[in-house]
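Read through the structure below, which is laid out as structure tokens, and then see the notes.
Every protein chain but one is kept in place in this view of the complex.
Up next, chain A:
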Amino acid sequence: MSYQKLTNLQLDALREIGNIGAGNAATSMSQLIQKRVDMEVPSINIVDFNEVMDMVGGADRLIVGILFQIQGDAPGMVYLLFSLEEAESLVVQMTNNNNLSLSLETNDELALSALREAGNILTGSYLSALSDFININMQPSVPHLSVDMAGAILTVGLVEYSSMSDYAIIVNTKINNPGDDYNGINGQLLLVPSPDSFTKIFQALGIHENE
């Protein structure tokens, strides 16, 4: 299937999938930190490798990435991304423990563990919502956490499919808690299905490629 030739109907379907998943994830995050969480309308990005880096602020940027492999009938990857400050704010708010720190010097295992658990909850609710909607079995793997350069973290998800294409279709969703001046949290969920999974997703929704 050709990536650049998605029909409007297919784009709408992907956007709706992102919407449903993100709505669920936002609710979960709201319960986790006991605060209001908003979501943005998802965007569907058909991008080459370098444009993926631009989407998250450049290959050099320090980010917190929690990666899940999607297992089941429509394999792929899903990333939950935060800045270091946002991830720390999330951990502090969900644990009510101001002493937790994600700074690279401290290597605080409790903070990292809390963050992995937050990733489990948010990504789990994201995937289960879209899995229910399209009626395809999709299970997240255990979380893989890394605090490093965006380029190094994101190529992991791209390289798996890079022998098939120079482009990736990414369902990009942002959930955010506006917070006060210093502790707002913007999380970015990137869904990167394998090229074959798109065919399955569209078939499950009754959308055919030539429509």
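The definition used in the following text is that a contact is a pair of C-beta atoms (placed from the backbone, for glycine too) under 8 Å apart; a residue touches a chain by one contact, two chains touch by 3 or more; residues count from 1.
Keep in mind that, in the parts below, contacts and distances are computed from a predicted model.
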Record-based protein name (UniProt) of the chain missing from this complex, from "Alkylation response protein AidB-like acyl-CoA dehydrogenase", "Probable chemoreceptor glutamine deamidase CheD", "Branched-chain amino acid ABC transporter permease" or "Antagonist of KipI": "Probable chemoreceptor glutamine deamidase CheD"
- line: Among listed residues A:L32, A:M53 or A:I185, the absent chain is touched only by A:M53
- request: Could you tell me which of A:S165, A:N186 or A:T199 touches the chain that is not displayed?
  value: A:S165
- prompt: Among A:V147, A:I169, A:L189 or A:L205, which residue is in contact with the omitted chain in the full complex?
  reply: A:V147
- line: Contacts from chain A to the absent chain lie at residues 49-50, 53, 58-60, 62, 67, 69, 104, 141-142, 144, 146-156, 159-160, 162-166
